[in-house]
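One structure is given below, encoded as structure tokens.
With one protein chain withheld, the remaining protein chains of the complex are depicted in position.
The letters A, B and C name the chains in turn, as written, and every chain counts its residues from 1.
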Amino acid sequence: MSTFAEIAISVLLLVGGAFTLIGAIGLARLPDFYTRLHGPTKATTVGVGAIVVSSVIYFSTLGRGIGVEEILVTVFLFMTAPVSANFLAKAAMHLEVKTTENTRGQTWDQ
Amino acid sequence: MLDRLSFPQPWLSLTLFFTWQFLSDGISGGSVVLGIILAWGIPQMTRRFWPDPPAVMRGWRAPAYALRVLWDIVVASVEVAKLILSPRQPRPMFICYPLELDHPLAISILVSTISLTPGTVGADVSDDNKLILIHSLDAEDEQEIIDTIRARYEKPLLEMFR
Amino acid sequence: MKSNTLILHTAALFIMPLQLMFSVFLLFRGHDEPGGGFIGGLVASGAFVLYAFAFGSEATRRILRVAPRDLLSAGLLFALASTIPAFLAGQPMLTAHWWELPLPGDGYLKLSTPLIFDIGVYAAVLGTIMTFVISLMESDE
Partner (left out) sequence: MILIALYITIAMVTLAALLNVYRVIKGPDAPDRVLALDTLYVNAIALIVLLGIALQTRMYLESALLIAVMGFVGTVAMAKYLKRGSVIE
């Protein structure tokens, strides 16, 4: 395996892990449900995406063909993350979950 | 009868066919036959609720849009990461965004894009498809966010779907 | 402001075909790699459940074409039918038999009794779960 591929794989792995961790920190740290929604939809999706891409590069440098499953996983995550976020936000609005005091603007009735 | 033999969503059928070829480890006689059956059968099954295609659809603009969104997703994650790791409290805001798009497919794409890009989550669509409720993680000014979304995402989508 | 379920509708339209394709993939690779009729049937029912959330039970019944209960019993019959070749050959029940059908080009369509059994299980699992879900939906309405 070339050094370049090794570096690319390692960097992608570390970046992916870091984003996944940051998404989880956001989930644990941010003050209310709606702000917590941001961590998982963006940081975690990107993090897992990066890890999956590094897996694609790894197996293709081993000469076992390009992985369609990996690409399907990524496409699936990027398609579903906004939908689950939207749906959970609707559920939270229905339950009238509390927002932090400095939130401006209004939620909608469900 | 002819209706039953057609491919109601040609693009969906093509995608399904090629995905199947890749999934089943390369092209062979068996995978082509099964791929055609699936590419015909699945869209036939689900055809009832597909919205009518928009009058004009400029599909060739899609890759440029996808690349822009992909780049923005990376930028978005870095921004959210910075905000999560910084000690200051975020200033969240709910924003009503007036839509210019009217095709359901285009609206869905816009809301998904908003959810994946800097500091915003598309929370809801009103029942007349005229407004989107956006939750912004760290907003200064409502109008600024609306203008950014309008210029960066809605305009290209308006070009694509008429 | 009233809201609607536009996003779920569009998502269901795009995601359900992929799920169905994946379920068929799991079904066909069942004999020598992970996968098989049971998990394929589960993924397929996941797809139909998503469709049911988006468009309601009536629409789901319509795209299934057959009543889920009939699917269940047809699946069981199919699984039972896969034992017939072994029975005719006088071997123990469920002994595997293989046939290869030549196809145009140089491909073969591999048919086997385990595959028939798997298809039966697939239909039975799909039928069972859809019977649950649709009757729950309709008792709720």
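Operating definition for what follows: a contact is a pair of C-beta atoms (placed from the backbone, for glycine too) under 8 Å apart; a residue touches a chain by one contact, two chains touch by 3 or more.
Remember, predicted model here, so these are calculated numbers, not experimental data.
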| item | value |
| --- | --- |
| Visible contact partners (per top-of-document touch definition) of the missing chain | A, C |
| Contacting the left-out chain in the complete assembly, out of C:Leu27, C:Ala79, C:Ile119 or C:Val133 | C:Val133 |
| Touching residues on subunit C - with respect to the absent chain | 8, 15, 19, 22, 26, 33-35, 39, 42-43, 46, 49-50, 52-53, 56-57, 133, 136-137, 140 |
| Residues of subunit A in contact with the chain not shown | 6-7, 9-11, 13-14, 16-18, 20-21, 23-25, 27-28, 33, 36-37, 39-40, 44-45, 47-48, 51-52, 54-55, 58-59, 62, 64, 67, 69-70, 72-73, 76-77, 80-81, 83-84, 87-88, 90-92, 94-95, 97-98, 110 |
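Note that only the chains that are shown with their structure count from here on.
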| item | value |
| --- | --- |
| Arrangement of touching chains [line / ring / star / complete / other] | complete |
| Interface with more contacting C-beta pairs, comparing A-C to A-B | A-B |
| Inter-chain centre distance, subunit B versus subunit C - centres from mean C-alpha coordinates, in Å | 29 |
| Touching two or more other chains - residue numbers and ranges from subunit B | 19, 23, 96, 111-112, 122, 124, 126, 133 |
| Residues of subunit A touching at least two other chains | 72, 79, 82-83, 86, 90, 93, 108 |
| Residues of subunit B touching subunit A in the complex | 19, 22-23, 73-74, 76-77, 80-81, 84-85, 89-96, 111-116, 119, 121-124, 126, 133, 135, 137, 139, 142 |
| Of all residues in subunit A, those that touch subunit C in their complex | 72, 76, 79-80, 82-83, 86-87, 90, 93, 108-110 |
| Residue numbers on subunit C that touch subunit B, as the complex places them | 1-4, 6-7, 9-11, 13, 16-18, 20-22, 24-25, 28, 51, 54-55, 59, 62-63, 103-110 |
